[in-house]
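Data block below; observations after.
Missing here is one protein chain; the remaining ones are kept as they sit in the complex.
Up next, chain A:
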């Protein structure tokens, strides 16, 4: 196992020659092998990773590393296009698809010398909140194999393995199981923050317009953002600094000058005003998450911050609004998958229409198909105003709620990320994907509706020994302030590092790894 936990630490170690990039790469690849029962990776780019690590090593030898990420192992969700590396969206529709270009944010990582370990698992086309609906099988939560959880659960019946959250469950599990130092996810309704929360790591959803989506296979264009998953707030800030900024290939990125930043070690907490959105005590919030939320609010208050309760009155309609807008945009976005230009193509050749139909029948799972059908229903001529425009109006009310809260003097909002800690797979699958998404995205999607930045950090362990996390929601483009506050709380709560137990039992039913070795 790599002796360095944080990207910040390993960057220093690389610079000081305590560890070489190839050795670091080798250790992370070994860790991927040892934790492959988690099914975090769809593709492990072993050969390309070694080549990148060797190139990085040359730069260090010459004393000219590229930046803070040079030689640092990273992973990328398999819905970011990567030239020369299969990009599947965990769907049969794109199985075997090798994009001819690389997503801007991935290219920026590579340009900084980061070493790409592989592509991570997700719910098909990022539609889900458990990372269980993937053609490559579900992702398992590393905390289910931790001493912290195993020790607590030994006294009761084993409920089976735990979900990692989703849809970026592979990216979260990859970082949480120490196979890489940072990963990219995507966040449309909480897909980065949800698995980060359940896997006990930091998950940042940046402001809409700050990071390029070019090459991120779209789900909901008006909400999608690339997400950043790391083991510390400082690391998230470093990766954000590398990725942020205008991209001529994405017209929705803003043209403001963006500078990377370092987070201060000390902040004047007594000058802060913390907003507690009262509607975030939703039905179903677990008592332990409520206790952690209460505790965190008290920590701020005890440190001298002003803590006030605020109201975001349309919160409970946000998940409904999200449901409609998500389905409608999905219906539109998924029209591109017809078998002609890329991806899966049915053998049906009797007519173009029959080929389209058969391709989409064979390529999409029930969840994707269901959202396409619902979306088309909401967009029917007779329903367009009743559902689609209505949802867009409610979206305005939700965004205005945030504006009002911030203009009342609140610096940021503090709220739970999920209702509770990670569920066992057997429990989670008792409800369908749509119901689970409505529950799991309940606290996360409203930041996407308003385009605001939000970051989740783990607070404490539940009595079962699983992470409980909270999120901070900030004003648009105020990531530096948001992360500074998150870092302060991170320092106060001292969330423990995962202690993974590698047992033979873990490995028995490990999914088989594909190794794809084309160079970038």
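For the reader, a short list of remarks on this structure follows.
One rule holds in what follows: contacts are C-beta pairs under 8 Å (C-beta built on N, C-alpha and C of every residue); 3 or more make two chains touch, one makes a residue touch a chain; residues count from 1.
Everything that follows uses one rule, which is that contacts and distances are computed from a predicted model.
The unshown chain of the complex is recorded in UniProt as "Glutamyl-tRNA(Gln) amidotransferase subunit C, mitochondrial", chosen from "Origin recognition complex subunit 2", "Glutamyl-tRNA(Gln) amidotransferase subunit C, mitochondrial", "Thioredoxin domain-containing protein" or "Trafficking protein particle complex subunit 5". Contact with the undisplayed chain is limited, among A:4, A:125 or A:293, to A:293. Of A:450, A:485 or A:500, it is A:450 that touches the chain left out of the display.
Looking at A:18, A:270, A:316 or A:408, the residue that reaches the missing chain in the full complex is A:316. Annotation: of A:91, A:134 or A:420, A:420 touches the absent chain (contact as defined above). Where chain A meets the omitted chain, the residues involved are 92, 97-100, 208-209, 222, 246, 248, 251-255, 276, 278-279, 281-288, 290-299, 301-302, 307-309, 314, 316-317, 320-321, 323-324, 327, 331, 335-336, 338-342, 345-358, 360-362, 364, 366, 369-370, 372-378, 380, 386-387, 389-397, 399, 419-421, 423, 427-428, 430-432, 434-435, 438-439, 449-451, 459-464, 468, 476, 492-493.
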